[in-house]
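What you see is the complex with one protein chain gone and the rest in place.
So, subunit A:
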């Protein structure tokens, strides 16, 4: 039965190469766009190098302070001391790291200026993240305690500052007139991993880290690692409890603030909270995303419905014959749905090949340094789901109309 349907679907495709080309072009293009977007979203929000534990991590990145009249508001990263007090102390977490947002510095080599991104972290940073050390090792608690002027650099900076592929552990690097000893070299990460990306990593006790600043606001964020993903709600509750117990005096923060909002969120929620603070804004965000998806998928699907419906007439005789010889409407409905899903999957295969090409071009273009876009298993599964949805969306209505055709009418054509 199935092979009979597929045979017919294949023949129908070959019957009008031009229409087939238009149909497959539309399907492939739509699915390619969706697959590349999915891959990009996975690149942004999925669990990837060096944030290999993102699926069981919480991010504390923003301290929001407001006065009671809502006339003044201040929001931004936290002070180191604030995170030590309220995040490091979380008992339900496996480990908590505190790290600065990256900042810009300069260094000079042979009189030529190199612009750098620098970051200050604690020793737990290397435990919470999964950086691959190509050489040397991370700095530890002892280095931090002693205020050692050591640095971990990326392979890209090594190649630029020293020599491509050279062994540099123990050598000195001068940044902003301070000399640091290179203690380790890591494989760099894409700048889209905004919290862990940098060219150089210093212990937070190194010069210019401002870790001793007082107050709530500063330049630091925390990443909380849970033992397992299911512990996350418990950690969030404990953190909310910590924040809830902060005294009014502390909340005032030397000014007139009465409201303090600090949250420990999963990465995507954390990202979403930076521009959609309340539920209404989030609902709006999801509605816009839904609408865009509907447009991207719905319009080509409607077009395909039109093409399919207009091609029904050609097959009226076949429908009449099948019904005359005992096909119930339901069997015909399934036949045409299967045919459409088959065509969509052919489009899906083209789209997959095209997506791999586009993704490899993005990765190779240098548009995002260390870009690691992939069609991994979950992206592939989502793509298959999208193909199926698209096939059903564009196939059900024409199939329904076909199956309802009156036999005597169909055989007259």
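Keep in mind that, in the parts below, a residue touches a chain if its C-beta (ideal position, glycine included) is under 8 Å from a C-beta of that chain, and two chains touch if they have at least 3 such contacts; residues count from 1.
Assume contacts and distances are computed from a predicted model.
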Legend entry - Name per UniProt, for the chain absent here [options: "Phosphoribosylformylglycinamidine synthase subunit PurQ", "Response regulator receiver domain-containing protein", "ABC transporter ATP-binding protein" or "Small RNA 2'-O-methyltransferase"]: "ABC transporter ATP-binding protein"
Inset, instruction - Write down which of A:70, A:115, A:248 or A:330 is the residue touching the left-out chain. - result: A:330
Legend entry - Selected residue (touches chain absent from view) among A:7, A:145, A:208 or A:227: A:7
Legend entry - Of A:188, A:203 or A:320, the residue in touch with the unshown chain: A:320
Legend entry - Interface residues of subunit A (partner: the chain not displayed): 1, 3-4, 7-8, 11-12, 15, 317-318, 320-331, 406-408, 411
